[in-house]
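Encoded as structure tokens, the structure appears first; notes follow it.
The complex is shown incomplete by one protein chain, all other protein chains being positioned as in the whole.
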Amino acid sequence: MKAGIVGANGYGGAELIRFLNQHPYADIELLISHSTSGKKISEQYPHLRGLAEWDIEDLHQEGITDRVEVLFFATPAGVTKEVLPSFLEKGIKCIDLSGDFRLKDSESYRKWYGKTPAKEEHLKSAVYGLPELNRDSIKTAELIANPGCYPTAAILGMKPAIQASIVEAKTIIIDAKSGISGAGRSPSMGNLFSEVNENIQAYKLCRHQHIPEIEQAFHELSGKDVAIMFTPHLIPMTRGIMCTMYADLTREMTAAEIHELYKETYKDELFIRVRPLGEIPATKEVYGSNYCDIGLSVDQRTNKLIIISVIDNLVKGAAGQAIQNMNLLGGWNEQTGIHHTPVYP
Amino acid sequence: MKAGIVGANGYGGAELIRFLNQHPYADIELLISHSTSGKKISEQYPHLRGLAEWDIEDLHQEGITDRVEVLFFATPAGVTKEVLPSFLEKGIKCIDLSGDFRLKDSESYRKWYGKTPAKEEHLKSAVYGLPELNRDSIKTAELIANPGCYPTAAILGMKPAIQASIVEAKTIIIDAKSGISGAGRSPSMGNLFSEVNENIQAYKLCRHQHIPEIEQAFHELSGKDVAIMFTPHLIPMTRGIMCTMYADLTREMTAAEIHELYKETYKDELFIRVRPLGEIPATKEVYGSNYCDIGLSVDQRTNKLIIISVIDNLVKGAAGQAIQNMNLLGGWNEQTGIHHTPVYP
Amino acid sequence: MKAGIVGANGYGGAELIRFLNQHPYADIELLISHSTSGKKISEQYPHLRGLAEWDIEDLHQEGITDRVEVLFFATPAGVTKEVLPSFLEKGIKCIDLSGDFRLKDSESYRKWYGKTPAKEEHLKSAVYGLPELNRDSIKTAELIANPGCYPTAAILGMKPAIQASIVEAKTIIIDAKSGISGAGRSPSMGNLFSEVNENIQAYKLCRHQHIPEIEQAFHELSGKDVAIMFTPHLIPMTRGIMCTMYADLTREMTAAEIHELYKETYKDELFIRVRPLGEIPATKEVYGSNYCDIGLSVDQRTNKLIIISVIDNLVKGAAGQAIQNMNLLGGWNEQTGIHHTPVYP
Partner (left out) sequence: MKAGIVGANGYGGAELIRFLNQHPYADIELLISHSTSGKKISEQYPHLRGLAEWDIEDLHQEGITDRVEVLFFATPAGVTKEVLPSFLEKGIKCIDLSGDFRLKDSESYRKWYGKTPAKEEHLKSAVYGLPELNRDSIKTAELIANPGCYPTAAILGMKPAIQASIVEAKTIIIDAKSGISGAGRSPSMGNLFSEVNENIQAYKLCRHQHIPEIEQAFHELSGKDVAIMFTPHLIPMTRGIMCTMYADLTREMTAAEIHELYKETYKDELFIRVRPLGEIPATKEVYGSNYCDIGLSVDQRTNKLIIISVIDNLVKGAAGQAIQNMNLLGGWNEQTGIHHTPVYP
């Protein structure tokens, strides 16, 4: 399968190259970046020296649509919806890593992103690319909206509990912690080493654009309206997301019962590791890999369930999941090209 | 005032030396450590070369009680209650940085610490050394139980809201993040750089010994029984604690109203900085200082209050607060010797 | 003494405020920054909330020269030489933290900085502000060229050996390691957390602008022409510089003899700590303080001397040293306002 990346110059693009470059059934045929076209990707990312010596090209050129069968968009929200449709119309499978096609409700997009939404027809046809939720639809999708990093960890962590109606979905509090690579490679004061190191910062309280994305999934899983509390924090590390989630149990249950439910729900999933009861996953234990690891505990004093889920934000939270989706499109084993063991320590 | 430190060799001890060494009204007369007695403190902590060239001594020696007027115990829980009483009986003012005298209810100590509690008479006479709560009692105390690091951040962050009954105290969820220095200088696998770096770990879910300490204070402030949810996380940084706290509002209030309440409550406090509305403090902004900074937001969709409080765990969360308590004992300005501007970046 | 800072918005400016704000004999009367004039410094640096609530002003305004007696320039090289002279002419003591007035040879400036040098008269009158070298001249200087961060560590580390002619000055190799804060607060890709973290990078091999500054001092100390090898590296930390320096001994000497020489040379210096023989200083042991710590070893197999010197690049390598120079101008004890114990850990 001939693959291309629009927005190849960001961290998401670099991770896509890491995986595609050694993928047995896909070849990189096209790297596009507005800001660095004309240069080689290995100049921008010297870790790719000798491994990926392609030129970066500009979007606007003739015949570009003939060169690829699948195109990854690692472009910012607001940009993708402008450039993607022309490829979609040519029959190229599009996997969008931005937030432009994730929300079915265009008004919600307008409210949370503060931008004009994509066309309704595209929002309607787009499949939310979380394989553990929508595997079958993804296989035949034309346009895949690859989930956000926080929503991936949050939804996978809460799915069994919400589906089984053992928690009040409307009471869920998600305290999320992320490494800084999610902020991308564009320089800004907030991303500087001296500002991030030895520091924790909460940001976008009650107004992060991933809130409606999580709520949309929780609504689908529960059939109920939900209004979650979501607080993201920046942590002095490059990779990794942890969601610590708190929910009221609808009835008394032991941790062992809930653990059994989780094991059962995810027993066939290749990338979800429900940890043994009593073991709580740490972000480093999925570093560089496509795993989502989940641990849980029940506080009997407050009858609350705590779920802790971890991912590598650039892999299961972005590029790895995009490849997993491509694998579904291709009809291949989901692990193809992304079966890396976590890099530890 | 002649001061001494028992447990001088830990990070709490080193911070006490940093502050005492330049304190205008106190002199270090005695440094005690079981594990390193006979050595110089500057060998253990070369950053003190030329600044603190005292010998470390052993606890068991004659005449030791004649040499000090105030004694800081930076010893582990379980140890302090064994060694402190003999000094207390000699009329030496004791400031304990361990958890041995914080809980009024000895059964609670037995349950959460898994150890034999201190004698009832000492638990009864001990004053919980949070100046913003108990300033007057501290001034005349014989035995001060210096608060834990997490409880300091949590209690200061919630006090105005709980006192004013604007939140359901029993619903409070505290998601806490801490730098690793709180784990001390004793080597263990969990403290190793390679294990902590590029990693977030939650630990002691629903069973951290600071839970009853926070609940005791919330109970005093609210007059009600409370059962909080508290989840501590280790963050790849040395210093700093952030408590992100979620509570249901008892009635509809704007963030501005609550902000006003906070400003008013703390208007005379020298070490509490309520941030301008819309500004959320980061841990680095109190690095090395005795400040507790507080920010807040209201989520109107869920009618919840979020409070974010930050401290330097080794300063306001340990040694700095202990000096603040000593200042109260001495009748001096509370800022004496601990008025350091945060070190940024 | 009424003090002002031009370039208050950078890290050097913030450190100057940290020290000036608690300095007993100096008051901040003026903060200037081109990029943030009209805002408050505490908005730019919230760690200063409640401690430094001044407005940031623009450089171009009437009466500005009447408001200060001493002015610190924390502006970039190339900028200072344009704006400083007008203040100098009004009799204001000027302390420049940039490289504009450090090199006596204007051709050397032109070559290494790639910019037009300052006027010869100013280069001539400027005093190189390393108190351990030029204490007496500094006391009466009108214009002080505050040393660079790397040169401070390098020159202080080598001075005793070069002065005593025990090393071949021309053979010195300086392998320098620095925290990233030296690169300032202006965003660029090279300063991003994700690029710096878990990484070591060498940069500006054989062409760093601090080379001629070090050589100028080595020349003055030795009376000989020197051409050093200097290689700076970026280390994933915020503060701290270590210079590891290698020099051929001119004759056989033991480490103990050389250690004695170092102790003797620096016996009256308040900010230099020659470590006990066998102890090598680490950067963290001077964190936040104005100390320069020095350790040494002799390799008998190669007859080479190794000197290791460490400083906090923002303190002794910038703002702290500038205050030390101001103290000399004011005739005060050199430690005034900058006697902070290092913050450890």
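For clarity, chains are labelled A, B and C in written order, and residue numbers in each chain start from 1.
We take it that a contact is a pair of C-beta atoms (placed from the backbone, for glycine too) under 8 Å apart; a residue touches a chain by one contact, two chains touch by 3 or more.
All of these numbers come straight from a predicted model, not from anything done at the bench.
The chain that is not drawn here is touched, among residues B:T80, B:T238, B:T283 or B:S297, by B:T238. Taking the complete complex into account, A:Q22 is the one of A:Q22, A:S188 or A:T254 that touches the chain left out. Screening B:L130, B:V196 or B:A322 against the full complex identifies B:V196 as the residue touching the chain left out. Residues 11, 14, 17-18, 21-22, 45-51, 181, 185, 197-198, 238-239, 273, 275-276, 279, 281-282, 284-289, 293, 339-345 of chain A touch the missing chain (whole complex, contact as defined above). For chain B, the residues in touch with the chain missing from this view are 11, 179-181, 183, 185, 187-189, 191-198, 236-238. Taking the complete complex into account, residues 173, 175, 177, 179, 194-195, 197-203, 205-206, 227-229, 231, 233, 235-240, 242, 244, 246, 280, 282-284, 287, 295, 297-302, 304, 306, 308, 310, 345 of chain C touch the chain not shown.
Here is the rule we go by: only the chains that are shown with their structure count from here on.
Between chain B and chain C the centroid-to-centroid distance comes to 36 Å (mean Cα coordinates, whole Å).
Each of the following residues of chain B touches two or more other chains: 197-198, 238-239, 282, 284, 287, 345.
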